[in-house]
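Below is a structure I'd like to ask you about.
Every protein chain except one is present and positioned as in the full complex.
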């Protein structure tokens, strides 16, 4: 396939290389031209602008650092939009805002072009090793058309539906889960340290008990299915433990705002008569706060 | 060994059974006597009180539901403390408060008895299948003395040091990590649903990308080592993504208090000049809030 | 009246002096005796123990710094409980926990004695100037009996009902309101400063617009009456403003966790279909989280 690629940073560079390695014809563009030169040696054409990279291509990827960069490279002068042919496809892999993804979808539709959002999970090393996980959304035919390309980038592909921006929501949700775990770990390590537990010992325990166990997956299944009964571990017992955490943290002088938040939500669930549901019913409360059915 | 066991609930029952199966002589006590009868058939003696279960034993376990139950069974009339011989050892496996664990340590010391806190990770099924993970703390000789018993309960044992209550801190921290993940998942699923993503599709993604990957472990290592440079993913980029999450959640009318908390902490880190550290530097901020060195 | 007074710190000293000035016969006790000597000069008897201060008194006040001090002075050896005569009354003015207040109520009842909780609002200067506000709860006859004494301490008295500990709840709630305002001011000043507004100018505005206006009172009336319609200012407009605050704070790099919390609650209200109620409907949400009727 004739493919364009705009944005050759830490992520874009190895992604473009993998597309080339899979045998596709490649035109690449990067704001600082040196990064493009490396790909020229592998047989890529170096374009002068995003529009130039798009010219003649069936599919053009963009992989840029933020909304402003995407706006400039796609909607700006000599942008991708201006160069893309009618019927050709823009695959947006950047982590961008849902609002901008929706604007891009509209702009491409108006220009008679196609648009798929396909952000990726994984760091540069994973991109290098073709171990990314791709999350794609857009019109079915469009996703199918670029499927071979997306599969050349990583170890797996989830297809989410017709609304492109849903893929961006999912990408952002994934990063939110990572941040949650970092914060939780940060607070737990602070408590452990102030209680005289060596970080390395706590780490060892985490590795043994949590990191490689299916524990998080099990809770995800319960929440996905809204299956809060019968309780494996009751919300009121979870509340008890959070109280004990905060008591210990108070004595050790360790502020744990995440634990406070969890205690308040658990307490609310108990106050509302859900103390005998499974602890994962925190998921029902989150849904109801959003105006959704908790079930 | 001659072993006593107090508390034969969902957890205690299979734990006691595994001790008996490992060949130890067992005396068991439970408030409602029927649960004890099942163990009589496997050769255990059914005791009339915690004190009676402790009589003549080298080691007595307690596995009860909360502080009040432990207080009653250990410190109350005909309690474990009253029956335990000088030099004999109480292994407390309940999830109890750090404060009570410290009171128990004192009370046993005063009575010339020994005390080890050894709470366990795992649900009843894990107890049944000898798959618990045990976290033990107390005087070294005491922990060694009951090691064969602890190893008969599960698949692994972490030994934390001389201060018994440290094991209780660690157990509570583990439950806190689970609750954090539940809350994070609850908020993420609420956002996904309101954005038109099917829960089953989001679940599939979570299973592919997060649940079985070493992602959480990697962050735990960074925080344990306070190794925030060089950044794999910068705090300021994490902040950007959290802003985008909250923007999307605002548009979809999904309150995400955990995301708000993470945004505020990330923003604080950037405001204080740490934007170029790794995202895991949230762990440094948690440490500093607790008056610890962030490094 | 014959009155005892235990605890002559910054608050107790002027309170005791005002009781003496109102003509009552006074016996005082303080752990460090020097503070009691000052009152001897005004005609008070200096007692050797809380029990001694209580001996022969109709009413004994205690005004101590925390739960531990109250426990020791009332329930400990030579404590107030031991010295108080049957039918005599203990007025507890300390800011203590609801749980301890309930334990005191029980202990006095068992001993055939009377108990009123009467914590006070105001700092030492207010105590000095007889400007405290007293919040009393307990059996009606008991509150009436000590009414002249309570009125001698301040400018006003609220009587709350028969359950003594309700007065402690109210005292703690008052301190919570103060802390909320401090935190809110702290975050607002941080935002103002980072936006180039002089603290003194922001202060002047606060003094003109908020501090002496009935604005907070108006919202308290709406919440007390659960009168959220017709809206003076709609919840959805409040949400809009909180979003703008957070946007400005994000740009200025000012974390405002309280604003985040308020945004999440407002967003939840809107998501649940309450966007057209008055902004004070945040009070309805707080009530519902507690399992109360929001109305």
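So that you can tell them apart, the chains are marked A, B and C in the order they are listed, and the count of residues begins at 1 in each.
Going forward, contacts are C-beta pairs under 8 Å (C-beta built on N, C-alpha and C of every residue); 3 or more make two chains touch, one makes a residue touch a chain.
Here the structure is a predicted model, which is why all the values come from computation and not from measurement.
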item: Residue among C:23, C:112 or C:161 that touches the chain left out of view; value: C:161
item: Of C:38, C:111 or C:184, the residue in touch with the unshown chain; value: C:184
item: For chain B, the residues touching the chain missing from this view; value: 257, 264, 268, 271-273, 288-291
item: For chain C, the residues touching the chain missing from this view; value: 65-66, 95-99, 121, 123, 133, 135, 156, 158, 160-161, 163, 165-166, 168-170, 172-212, 214-217, 219-221, 223-226, 232-233, 237-238, 240-242, 244-245, 247-248, 251-259, 261-262, 265-266, 279-280, 282-287, 289-292
item: Positions on chain A where the hidden chain makes contact; value: 243, 249-250, 253-257, 260-261, 263-265, 267-268, 270-271
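The rule is short, and it goes like this: only the chains that are shown with their structure count from here on.
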item: Per-chain CA centroid nearest to the all-protein CA mean; value: B
item: Cα superposition of chain B on its sequence copy chain C - rotation in ° rounded to nearest 5; value: 180
item: Between chain C and chain A, distance of the C-alpha-averaged centres to the nearest whole Å; value: 47
item: Rounded Å distance between chain B and chain C, as computed from the means of their C-alpha atoms; value: 37
item: Cα-centroid distance, chain A relative to chain B, in whole angstrom; value: 29
item: Numbers and ranges of chain C residues touching at least 2 other chains; value: 257, 264, 268, 271
